[in-house]
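Below is one structure. I have some questions about it.
The complex is shown incomplete by one protein chain, all other protein chains being positioned as in the whole.
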Amino acid sequence: MISCAGIDAEGNTISNITLNEFKKYEWKWYWIDYSSPTVEETNTLDSVFHFHPLAIEDCYTERQRPKHDSYDGYSFFVLHALDKETLGAEEICMFLGPNFVVTYHEALSSAVNHSWKRLRAEGSGLNPDDISYHIIDKMTDEYFPVLNQIEDRLNEIEESNAELTYGKLIEEVFDLRSDLLRLRRTIVPMRDLVYRVLFVERLHLITQQREYYRDIYDHLLKVTEMIESNRAMTSDMRDNFQTMASNRMNAIMMTLTIVSTIFIPLTFIAGLYGMNFVYMPELEYRYGYFIALGVMFLMAVVLLGLFKRNGWFKIFR
Amino acid sequence: MISCAGIDAEGNTISNITLNEFKKYEWKWYWIDYSSPTVEETNTLDSVFHFHPLAIEDCYTERQRPKHDSYDGYSFFVLHALDKETLGAEEICMFLGPNFVVTYHEALSSAVNHSWKRLRAEGSGLNPDDISYHIIDKMTDEYFPVLNQIEDRLNEIEESNAELTYGKLIEEVFDLRSDLLRLRRTIVPMRDLVYRVLFVERLHLITQQREYYRDIYDHLLKVTEMIESNRAMTSDMRDNFQTMASNRMNAIMMTLTIVSTIFIPLTFIAGLYGMNFVYMPELEYRYGYFIALGVMFLMAVVLLGLFKRNGWFKIFR
Amino acid sequence: MISCAGIDAEGNTISNITLNEFKKYEWKWYWIDYSSPTVEETNTLDSVFHFHPLAIEDCYTERQRPKHDSYDGYSFFVLHALDKETLGAEEICMFLGPNFVVTYHEALSSAVNHSWKRLRAEGSGLNPDDISYHIIDKMTDEYFPVLNQIEDRLNEIEESNAELTYGKLIEEVFDLRSDLLRLRRTIVPMRDLVYRVLFVERLHLITQQREYYRDIYDHLLKVTEMIESNRAMTSDMRDNFQTMASNRMNAIMMTLTIVSTIFIPLTFIAGLYGMNFVYMPELEYRYGYFIALGVMFLMAVVLLGLFKRNGWFKIFR
Amino acid sequence: MISCAGIDAEGNTISNITLNEFKKYEWKWYWIDYSSPTVEETNTLDSVFHFHPLAIEDCYTERQRPKHDSYDGYSFFVLHALDKETLGAEEICMFLGPNFVVTYHEALSSAVNHSWKRLRAEGSGLNPDDISYHIIDKMTDEYFPVLNQIEDRLNEIEESNAELTYGKLIEEVFDLRSDLLRLRRTIVPMRDLVYRVLFVERLHLITQQREYYRDIYDHLLKVTEMIESNRAMTSDMRDNFQTMASNRMNAIMMTLTIVSTIFIPLTFIAGLYGMNFVYMPELEYRYGYFIALGVMFLMAVVLLGLFKRNGWFKIFR
Partner (left out) sequence: MISCAGIDAEGNTISNITLNEFKKYEWKWYWIDYSSPTVEETNTLDSVFHFHPLAIEDCYTERQRPKHDSYDGYSFFVLHALDKETLGAEEICMFLGPNFVVTYHEALSSAVNHSWKRLRAEGSGLNPDDISYHIIDKMTDEYFPVLNQIEDRLNEIEESNAELTYGKLIEEVFDLRSDLLRLRRTIVPMRDLVYRVLFVERLHLITQQREYYRDIYDHLLKVTEMIESNRAMTSDMRDNFQTMASNRMNAIMMTLTIVSTIFIPLTFIAGLYGMNFVYMPELEYRYGYFIALGVMFLMAVVLLGLFKRNGWFKIFR
């Protein structure tokens, strides 16, 4: 669908008209929004607005990185909003000229909607640069709640890791770690884009709104630092769990080995005197049974002493 | 084989002629393609075109990195296309002058073929710079399907990792990880080449087609980011599997230890009263058997209680 | 609460007055401190001082990175003091003009208190730049004792790692490692802020106090190097513990395997001759029992010899 | 030994003469080679040629990094050839002036020998800059066969890793990994030297042979990229083996646990009815034996069912 809005020559705010109606107005400036457009609608990027073919190609193909290109008379941006379901990127393309904004996106975009509402509310108080600023600012603000949620959950898990049921928890940590990787894929290129536009290319529009774009850049920096530090936190938790599992395994195997090493030889001795040979002199002894019991007891004590001397019992503490 | 094509002085498109026929024409510009040439054919790089010996050496030797060298009157490129079988690099060397392109490659190249067809179709609408652009653009586009396939497979594997048969899956993850390493070896130097040519050396031909080469560079950046993020994903999956294996091992050993620690002492006691000593007073007791059973039952209950208190059963949840 | 202090036109030190009293004076320079202000108090940032809305937004929202922004007539800083309990950041915002300082913080700040006392003590000997220097200097000095404590504890643990009770110790190492991560999150952005202000933006106020700010920067550099090197130390300790656990597990399993591999077959043989078949010729032999004992002894000796030849006993050394 | 060669004033090639004979000639340019010189011979660097004491110190001491220093009237290089036995560095020092080369090395150097032969063959067609180029070029070419051999062996090992005897293979991988580390120590500083000389210091001699030195630099870049990518390959193989070992351990322990968990309780029951108590009512039952067998069979079936439900058998697939 294509929606058109803008401020006409008399300063009136016009909104939600079609592309055909749009052509009848004289505009101070206008904003055209392509939302999941059909192929025919996409073609109007070329037939009506005559944008550069490379830019149009970037609109309808996927998996473009966030970027800024300068063309004659307008700037072209590819931006990445966050798809809150998959934590992947939702592309929003934007053509920005002195008296127009054209946005193009496949999925619904809350950042675009939010700015559209602002245009209807504030009308001629805005200009195309404000529109583009509001879209990018809103897009950036939407990264925070997702990341805060991950951070809070990681802190919760870390607090509770003294418990024994960490099998489930560590799986959740890995899921969160994988989410952070997805977020990084979306957000880092956005940060780099704002950095380039702000400090390297020193885009004109932005020098007029410099401190506003620095505010966005600061937030993007903050978000990427949170991602990195949460990734580091999941690494540490993984190592922590691995060490706890290893300690626990040592304790388990020590238990098994102590019990087995003591009782297996004793059981052998018992088995020995359970044999049915006709001639086994010890069996006839008056105190044979008690001697056997005594020898077994002695063996157990000696073995326990050996284990103790080697410090095997300390691990259970 | 050497194939020649080009636009002659009258603007006619000539194509698929031999080197001898080629010499008879007067050319507006021409393209010579060496495809798995013989030694004699390779020698014509020197005898006919008088290229620099270092450039010619780079043509017939292997394992050159992608690069660009400027010589008097022409530029020399070593490019790496992707061998889809081995995921290794297929070298394509290219000499690019104001009125000629010379390409040299051992294996068949779909990027060269594609541009050759374009030359025959579009004829005098093209120039040598267009040819070189189309070859590099096609080469770059061919990286994507390979990488998308790896990414899709990794996502599939991650979705299914709750199942128990992860032995096979993790081996596949390692194979994909090794493929990514091979891809990186080929693609990163290509990206660096385009970067140098575009931003550092500011090659003349490219300043004329600047936005087209930036488009290529953007795609190469995207591909290398995909490689890195997929490598990170395989690391995480490996760690995930390692932790799951460790948890599973704990559960297995706990099972063994619980069963053994309970039954080994009981079996010893049974063995004790299976001994054939002539004088064993307990055997004569009226309730000896039942007392023995009772003691055994008590031992089992106490041990189970100890395990429970130490939280050993929680791990199975 | 809002506290006001400063030097009036006659050079008298005025302190701890309210905002209403403040308005009645003529000031050489003044310092307003907002400490956990109410919403109404926060509003005076706009209504009384007319600071930029982006700066005011940064005051009352959380999770801003340390930063410096230049506005018309004043500089704006977001600083991070250390919350000694959580090792997280406590934001202190500061507006710094030629004749005023305005500080804003939610939690009590010992760095602000310390400078406030200095102002009351030294009076007109100070100026706004001194105030800001003293706050930042104190804030930085407070990082050291926390880090020294962690470093000392790690050294203690490393010294004692020959003991067997390392289960508890390694958990403490992971806690310290997690603390270091938290510290890094707070301190690294502070270091980067001072770096930018000192070397990149070459802020005017600071060129006047250059060597003093370099001293702060040196300390921040020292602290971050200590954090990194202590993180590296915890990694090494974790790997060390992991290797020790692995060696210990080998020793445990070897013990179990030697004992089991020797006695399980012997017990089987004993069990064999404990069977109650009516016709078992060996049982009738005169020396059957002694032959059986001999065979068992021989088996044990042979197995021990095999283990020795494979070097299994060396691991216990 | 000191060998002298060069082109005399008449353009004749003189070679393999002693230092004393050398002094009698008038030279267009000359090359002096110190090969494992005695202390007296080394002293002639100072007494005859008056080189700078820091440069001379670098000649006779070991463990200098590859480097280039500019002195009055000559350049001084420390170069690292590869010792094919230890994969360590063999130092070759070189003084290069407008009309002389002086080389100094403890071990025999095939790169020096090769250039010496060229001088005898090509005579006055060469100059000191050519000599230095040929030595460095040959030295660089010698890195490739060593690295190719390692790469080929790693590929062989990776192909064969489906087999079970990976104990030996992984040890070889570690040896190769250690070799790569040694190679990196030698080659990376050489690459950095050529980079500095070529791009940073823009040495005069080299601007004349610019494309030749770029060719060397390209090869060094290629070699270091091969080292890094082979190191990454060995890491991946190590992780792969670790995961396979872990899977195998799971399968082994599962086998042991299944067998033990089923038979240990059964053996206990058998032991129970092997006791010799005088009064054991079950023993007298007509079908006691068959009931016991039945109970045992049932227990085995139930346990197998439990294992199956927990998916324990899937791991063997």
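Going in written order, the chains are labelled A, B, C and D, and every chain counts its residues from 1.
Methods note: contacts are C-beta pairs under 8 Å (C-beta built on N, C-alpha and C of every residue); 3 or more make two chains touch, one makes a residue touch a chain.
The model shown is predicted, which means the values in this text are computed figures rather than measured ones.
Undergrad: Which residue from D:S15, D:T42, D:Q64 or D:N113 sits in contact with the chain not drawn here?
TA: D:Q64
Undergrad: Consider the whole complex, including the chain that is not shown, and state which of D:F49, D:F144, D:Y273 or D:F307 touches that chain.
TA: From the options D:F49, D:F144, D:Y273 or D:F307, the contact with the absent chain belongs to D:Y273.
Undergrad: By the contact criterion defined above, which parts of chain C meet the unshown chain? Give residue numbers in ascending order.
TA: 144, 158, 211-212, 214-215, 218, 221-222, 225, 229, 232-233, 236, 239-240, 242-244, 246-247, 249-250, 253-254, 256-257, 260-261, 264-265, 267-268, 271-272, 274-280, 311-312, 314-315, 317
Undergrad: Write the list of chain D residues that the hidden chain touches.
TA: Residues touching the hidden chain, for chain D, are 52, 54, 63-65, 67, 69, 71, 163-165, 167-168, 170-171, 174, 177-178, 181, 184-185, 189, 238, 241-242, 245-246, 248-249, 252-253, 255-256, 259-260, 263-264, 266-267, 270-271, 273-276, 280, 282-289, 292-293.
To be clear about the criterion, only the chains that are shown with their structure count from here on.
Undergrad: Where chain A and chain C touch, do the two copies share over half of their residue numbers, giving same, or under half, giving different?
TA: different
Undergrad: What's the chain with its C-alpha centre farthest out from chain A?
TA: Of all chains, D has its centre farthest from that of chain A.
Undergrad: For chain C, write out the residues touching at least two other chains, lowest number first.
TA: In chain C, residues 274 touch at least two other chains, as defined above.
Undergrad: Please classify the inter-chain touch graph. Allowed labels: line, ring, star, complete, other.
TA: Basically the chains just string along in a line.
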